[in-house]
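What follows is a structure written as C-alpha cells; I'll ask about it next.
Showing chain A:
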Amino acid sequence: MIYNYYPGCTLSTKAKQLDMAARRCAEVLGFPLVELPEWQCCGAVYPMAPDAIAERLSAVRALVAARENGGVLVTLCSACYHVIKRVNHDMATNAEIRQKVNNYLQLEEPYAGETRVLHYLEVLRDEIGWEKLAQLVSHPLKERRVGAYYGCLLLRPGAVLALDDVESPTVMEAFIKALGAEPVIYSMRNECCGGYLALKDKAQCEKLVSDIKNNAASCGAQELVTACPLCAYNLTANGAAGSLPTRYFTELLAEALGVAESEGGAE
Partner candidate 1 sequence: MLEKKNFEPKIVAFCCNWCSYAGADGAGTARKHYPANIKIIKVPCSCRVNPLFILRAFQRGADGVIMCGCHPGDCHYSTGNYYARRRMTLLLSMLDYLGVAGERFRVEWVSAAEGARFAQVMNDFAEHIAALGENVKLRDLRCKK
Partner candidate 2 sequence: MQKIGVFVCWCGSNIAGTVDVAQVVEAVRQIPDVAYAIDYKYMCSEQGQELIRKAVADYKLDRIVVCSCSPRMHEATFRKCAEGVGINPYMVEIANIREQCSWVLKDKAEATAKAIKLAKAAIAKVRFNGALKPGESQVVKRALVIGGGIAGIQTALDIAEAGYKVDIVEKEPTIGGRMAQLDKIFPTLDCSACILTPKMVDAANHENITLYTYSEVESVSGFVGNFDVTIRKKARSVKADMCSGCGICTEKCPSRKTPSEFDMGLKNRGAIYIPFAQAIPKVPVIDREACIKFKTGKCGICSKLCPAGAIDYTQTDELITEKYGAIVLATGFKTISLDKFGEYGYGASKDVITSLELERLTNAAGPTEGHLVCPSTGKEPKKVIIVSCVGSRDVSGRGKSYCSKICCMYNAKHAMYIREKYPDVDVTVFYIDVRTPGKGFDEFQRRAVEEYGVHYVRGQVGKVVVDGDGRLTVFVSDLNSGRKLMLNPDLVVLATAVQPSPDARKLATMLTASIDNDDFYVEAHPKLRPVESPTAGIFLSGMCQGPKDIPETVSQAGAAAVKVVGLLAKDKLLTNPCTAQCDTSICSGCLACTHVCPYGAITGESKPVITKLGVRETRTVAVVNNALCQGCGACTVACPCGAMDLQGFTNQQILAEVDALC
C-alpha cells in the first residue's frame, strides 16, 4: 500500500517536530510516507456552508492526487484530517457539492470521494497494530504518566470522522500504552482548547486551557500529547505554562522507537 502523505502548512514550519518524527517513525515501522507533490493548504477550517465550493477545492485536489496514486491519504495534523475527511465525505454523499466541485475542477474522471483518508494514528492502530508497535519499541517510556489530549477536530463530528468513540476515545491511550507509558484518562480530554480564539481573546484561552490542564493534572498526568499544532500551541502558551509539558504524539513515538533527534524537543 502506498501511504500518500499530506503534511499541511503548519507541519512544514512551526510544527516540524510533529512532521519529522512521523516520517522517521513511519520508515522504521515499514510504512514510508510519500509526500503529495504540490499540495496546498487545506484551509485550516472546514467550510460548513454547503455553498462554499472554492474553500473545498484544495482538499479535493489532494484527495484526487491520492486517488491517482493508490487511493490512501495519510494526515497528521488534526485540522487537516478534519477538513480533508469531511470534504471527502461531502464529495461522496452530497450530490450538489460533488457536481459543483467537479464542474470547477474539470477532471478527466470526476471525483466522488473514492480516496480513503487515514489519520496517522489509524495507520498505527489498524495497519501496524498496538501489539506489534509495542514489540518494536526499543526505549519504552517507563513510569511516565501521559494524558492524551484529543481536542475537538480529531473526533467531531463522530458520524463523519469515525476515528473513535467521540466521548470515550481510546486510540491515543492505546498508543501511549504501546509505548510503555501509562495513559491517564481524564474527562476534559475532548473539550476545546480555545482554538483560534488565541488571536482575539487570550484570557479566555487561558481559562479553557487551565480547566483542561487542572483536570488532567488532578488525574495524575505528568505530560500531555496531542496531534494538533493549534492545541499544542494553546496548551503550551496557557494554563501555568510549563506545568504540564505538551508534546506531539509522534515525538513520543520517535523517542520510544529510539529515532528521536538528539537536539529534539519543541522549537
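With respect to how the candidates were assembled, all candidates are chains of the complex that A comes from, given by their letters.
A few notes on this one:
Assume contacts are C-beta pairs under 8 Å (C-beta built on N, C-alpha and C of every residue); 3 or more make two chains touch, one makes a residue touch a chain; residues count from 1.
Keep in mind that this is a model prediction, so the values were computed, not measured.
Every candidate listed (1 or 2) is part of this complex; the one in touch with chain A, counting any copy, is 2. Chain A makes touch with candidate 2 in their complex at residues 159, 165-168, 185-188, 191, 214-215, 217-220.
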